[in-house]
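Structure incoming, see below.
The other protein chains are all here in position, but one chain of the complex has been omitted.
Letters A and B mark the chains in the order given here, with residues in each chain numbered from 1 onward.
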Amino acid sequence: MAQEKTYIEDIERTLYDIKNVDKSKYKSQSGLTEDIIRDISARKNDPEWMLEFRLKSLEVYNQLSLPNWGPDLSELNMDEIVTYVQPDAKMTGSWDEVPEDIKDTFDRLGIPEAEQTSLAGVGAQYDSEVVYHSIQEDLVKQGVIYTDMETALHEHEEIVRDHFMKLVPPKDHKFAALHGAVWSGGSFVYVPEGVHVEIPLQSYFRLNAAGAGQFEHTLIIVEKNASLHFIEGCSAPKYNVTNLHAGCVELFVNDGARLRYSTIENWSRNMMNLNTKRAVVGKDGVIEWVSGSFGSHVSMLYPCSVLKGENAKCEFTGVTFASKGQNLDTGASVIHCAPHTSANISTRTISKAGGKATYRSAVKVTKNAPYAKCSVNCESLMLDDISRSDTLPTMDIEGDEADIGHEATIGRISDEAIFYLMSRGISEDEARSMIVRGFVEPIAKELPLEYAVEMNNLVNIELEGTMG
Amino acid sequence: MNKEIFSEIPMRTWNWLGVNEATVDKDLLVESQKLDIDIEADHHEKMVVEYRKESYGIVNISIGENASLKLTQLQLMPEERNHANEVNIVLEKKARLQLVAVETGAKSFASKVNIILKGDKSQADVSVLYFGDGDRSLDMNYVLDFQGRKTVGNLEVYGGLMGESQKIFRGTLDFKQGSKQAKGYEKENVVVLSKGVRNRSVPIMLSGEDDVVGNHAVSSGKINEDKLHYLMSRGLSPAEARKLVLEAAFNPVLELIEDEVLRQEIDSYIKERLENE
């Protein structure tokens, strides 16, 4: 029943949004067809190889089945996947259609109105475009390329061709295949050898570039001994009528390079967020993930680090906050494939009001990775007894020289800690939210200040009205 | 293939890890030794189950209110045989279980243990020892299901792996909604002695109840070098030192085996394996 309702709503929305298009054409097609892919590709003016790639991906997509693990995805009607794929169907037509709760959150996050309309996809892009351009000039001087994927595909075709979906091949899973077939938009960053990009690059600035947001592809290459901090998304809920997000992020961190990839994700609560992120790290290279998951209806997100060069390192810091109606299945995986590689995974999950948070991880040490070191620490906080919190890590270790440790705890806010804070004059509600903020602090402190503040605001918004 | 799914983890994960289920030969599950035991309220029992030739064994136990059971299960199958065993235990109010499980035999084995802490204040303390060498394969799936209030469950696992042995240990603490003030603890310490080993651990913690305390920890690594060094500086050979350190690591389980003869048997079995390496 519930499933049907969602489906009909989706269809209605889609029809509404593409009212200028011949409806019958879309009605008659179930599933994704070669024609649709050719159409997307033609509209994007893809080079021939990309069209081939898309078609191959489609083939893979049709062969693969949905994962038999993880959250229930039955709300996604795969037979009607085409309704999710229409590239122009995703923005709302007018401000009035943006749900009240989202507008409310915009207000509470203190986002200016111009920006609000832009985030909701009903306004023009706001001033930050200007900021973005001035950054751009500086980067160009250093030889850094920062542009959208479509432009990169034309202007830096060789680089894209050498890297595109090499790390996340379409056959990885069904949504990777879907992504390969219909991807559109996203960011491309190339940092030349030895260049240190001092300011964080933020995809936020280009959030509403055409086609961004649903099947966007992010490709970042950090050459030898270079460094970069890239920030994806923003704390404002991005409203999208169509509710499938199957993005893909591929990060190439070469020898001696360092990349920090930060995300605070707050998709609107109708979103199925099935995002694939992967990094490959060369000798002495470092990948740092900072990942905050607050939004979406269902998420499956497990950034993966392939530690390929000797001494490569991975630091993963993540926080997930699942509230009413949310099933957030997040975590990380690390593959150690070279000697002396090391990884540190630290996560915090919170669940409340019937939300379901799952921490899932995989640590794999291959035979080629003697002296690998990995330590995992994951803590879960439950704010009531109608929510769920599950922890499901797996370690797969070959060889006798690895040193692997894993620790996890689950529980609620300690009464004694609340009493302690209250004995200092702090009200019960404030004591609870202080403790929750303290719980996510290890992540907040990894974020640039303005993001840390936003994340705190998000936590506060989430906690309002549920405490005491 | 004549295989059958013997046990599964309560929540699936990536298939490429190969830990979602354990399959065994169908033939293995045909002949079984089955024990059904009821321990009446307020009774206190001790039991030893040994597997030396049975390809498949099931033990079903219910422990009544205020009753207690110490169950020692030793799997000492010959090394060319395959084996599967299953333990299902339900604990009523204030019942106590101490389970000591030793898995040192068989060429390839799968075991599943399901303990339901049904009654309030029931408690289960589970200690497991496993040892793998040669090309043996070890597959274990332990679930502690917390249902009653103030239930306590501890799962302590000590393992040693050498040769080209492969092991999967899955340990689940499942806090059901309503298991208020339950406490669960799981730890697995694995000592890896040779390069060819494949060691998989899946410590799972599931919770539908906030008023619980759950912890799990896994550590996997080489034998403690400092300890080895210390012992060798006292004149022990590397092999002797290794034996001693490993023995010490297994002691928390070994010392729970009351029967002197059985304990000696397991101890010397492990020593012998270490020498052959």
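Here is the rule we use: a residue touches a chain if its C-beta (ideal position, glycine included) is under 8 Å from a C-beta of that chain, and two chains touch if they have at least 3 such contacts.
The rule we apply is simple: contacts and distances are computed from a predicted model.
One chain of the assembly is not displayed; among "Sulfonate transport system permease protein", "3-methyl-2-oxobutanoate hydroxymethyltransferase", "Chaperone NapD" or "Fe-S cluster assembly ATP-binding protein", its UniProt protein name is "Fe-S cluster assembly ATP-binding protein".
Displayed chains that the missing chain touches over the full complex: A (touch as defined at the top).
Considering the full assembly, A:417 is the residue among A:353, A:386 or A:417 that touches the omitted chain. Summary of contacts with the chain left out: across A:353, A:386 or A:426, the touching residue is A:426.
Of the listed positions A:59, A:157, A:385 or A:441, the one in contact with the omitted chain in the full complex is A:441.
Contact between chain A and the unshown chain involves residues 414-417, 419-428, 430-431, 434-435, 437-442.
One rule holds in what follows: only the chains that are shown with their structure count from here on.
Distance between chain A and chain B, defined via averaged C-alpha coordinates, is recorded as 38 Å. Residues of chain A touching chain B in their complex: 68-70, 333, 358, 360, 362, 364, 367, 380, 382-412.
Those residues of chain B whose C-beta lies close enough to touch chain A in the complex are 11-15, 17-20, 175, 177-178, 180, 192-195, 197-222.
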